[in-house]
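A single protein chain has been omitted; all remaining protein chains appear in their positions.
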Amino acid sequence: MGKGRVEAFTDGVVAIIITIMVLELKVPHGEDLSALAPLWPIFFSYVLSFINVGIYWNNLHNMFHTVQRVDGRVLWANLNLLFWLSLIPATTAFMGENHFAPVPVAVYGVDLVLCGVAYRILVTKLHRLHGNDTAFAKALGSDRKGKISVALYITAVLLTFVNQWIGVAIYFLVAAIWFVPDTRFSRVIEK
Amino acid sequence: MGKGRVEAFTDGVVAIIITIMVLELKVPHGEDLSALAPLWPIFFSYVLSFINVGIYWNNLHNMFHTVQRVDGRVLWANLNLLFWLSLIPATTAFMGENHFAPVPVAVYGVDLVLCGVAYRILVTKLHRLHGNDTAFAKALGSDRKGKISVALYITAVLLTFVNQWIGVAIYFLVAAIWFVPDTRFSRVIEK
Amino acid sequence: MGKGRVEAFTDGVVAIIITIMVLELKVPHGEDLSALAPLWPIFFSYVLSFINVGIYWNNLHNMFHTVQRVDGRVLWANLNLLFWLSLIPATTAFMGENHFAPVPVAVYGVDLVLCGVAYRILVTKLHRLHGNDTAFAKALGSDRKGKISVALYITAVLLTFVNQWIGVAIYFLVAAIWFVPDTRFSRVIEK
Partner (left out) sequence: MGKGRVEAFTDGVVAIIITIMVLELKVPHGEDLSALAPLWPIFFSYVLSFINVGIYWNNLHNMFHTVQRVDGRVLWANLNLLFWLSLIPATTAFMGENHFAPVPVAVYGVDLVLCGVAYRILVTKLHRLHGNDTAFAKALGSDRKGKISVALYITAVLLTFVNQWIGVAIYFLVAAIWFVPDTRFSRVIEK
């Protein structure tokens, strides 16, 4: 089964997710700059989520490069990932509109944990399909980065109840780790 | 007439349908977990519809693999299917916001019946275009699964007026039947 | 300049237009069928617009088949068409929410006139670019259908002020004329 349409559909859904978040930036009616001030937590959460969804797009882009085929299990593992990603606009708005209160920040983090787990599942299904001795498996390695991210997200969710800004800081830290696109896959592509 | 753009357009519309449903998950303003509680029927109906639309995407993906060409009738049969699929966000919200009351659950089921019928029409038009002695026709067979689904959806709609949860249970049952992507088509592709 | 990305972008915008119209079908909060009754004008206008946008997609699909190249003028003529098409969700809602009152029905028709004119402009630019002795020009012929549609839409807008249902009837009449995809282009493709 070809990977072309899975890529196209995934790109489509991710493009919509990343764009509809902006619908939350509801327009203030005041005419001066102070009217924009109450928007900052919504804007700030939008920036964080734009980066996070951008990272997923980037990594999916690089990963699918070395993928050679897909099967039914991969299609569903991919839809599972898209499901948790599709909740990001809602959890982002929940966090932003409640001005980064602890529970919404934790809920946002739980969604990130589930996205991370879904990504790991997708990678595992692809690994099983391709076998150990393929470009895909070599590029993936032990996927330490993926495992560390999930662990950090869980830590962030827990620490949110000490102080929510620790949670937010860890979300940015994980984003920074992934910011550089997954060079493992690009390194293999170069060869 | 090539099938490429029909596939791309269909993927685009389905990607948008599956994603805009999340706009119904309107953000609660409370800052704690109890604020999320009233969202459960909307979330639950979102999950059901995400799976249903995902199944359509999956099956359309597999089916178009064995398709060799399309004509005007197929284009319109496809748009007809997209029309009924495009109502799913509205019927999902109707069902979720009314906490699975019988009439909204039945209306949701009627939309599923119409999607199922539209899928059958599309398959029939493609069958007629390709003839009996083609990969497409062999993969399709008698389409028992498609016919049973429509029959089950009609049963579900009727039983909703006895107890709506029977209806909901049947919707999940049909989803489970289709969850495994249509191996008939993939089996033919493998060869 | 290749036509691939213009097709893809056009498909994307049309897919979004056809899908976001459904956001107007706002969910009623009543739990029984009578709650759906007030939705009928919005649903009815949605059906009409879904068919109209579907027709444009269909005809653009067929037309671009015989197109061989595009230039800057074509890109802008295409964006111009997309602009007027992008207003259809708004004019549809204006018509539906005001229960097919004369002025909204006329405004809807004016948008259809402008879409029709924009389509004629696009076709003319493509004709000029391809020259008379090409598959495109032969498929296009005198474009009587395009010219008649614009004339009928103008008539419909004017007759709306006698009785708006005459206008609505003509909108459906034009849709019926175009419903069969433009066989001129498909005929040329067959050869």
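Brief remarks follow.
The chains carry the letters A, B and C, assigned in the order they are written, with residues numbered from 1 in each.
The rule we apply is simple: a contact is a pair of C-beta atoms (placed from the backbone, for glycine too) under 8 Å apart; a residue touches a chain by one contact, two chains touch by 3 or more.
Not measured: the values here are computed from a predicted model.
Note on the chain not shown: across the whole complex it touches A, C.
Touching the missing chain, out of A:V22, A:A37 or A:L158, is residue A:V22. By the touch definition given at the top, chain C reaches the unshown chain through residues 1-2, 5-6, 8-9, 12-13, 16-17, 20, 23-24, 71-72, 75-76, 79, 82-83, 86-87, 89-90, 93-94, 97-98, 101-104, 107.
Hidden from this view is one chain, which touches chain A at 7-8, 11-12, 14-16, 18-20, 22-23, 25, 27-33, 35-36, 47, 50, 54, 57-58, 61-62, 65, 179-181, 183, 186, 189.
Basically, only the chains that are shown with their structure count from here on.
Taken as a graph of touching chains, this assembly forms an open line, each chain in contact only with its neighbours along the path. Chain A maps onto chain C through a rotation of 180 degrees [Cα fit, steps of 5, range 0 to 180].
Centre-to-centre separation between chain B and chain C, using Cα means, comes to 26 Å.
Between chain A and chain C, the centres computed from C-alpha atoms are 37 Å apart. Multi-chain contact residues, meaning those touching two or more other chains, occur in chain B at positions 8, 12, 16, 20, 23.
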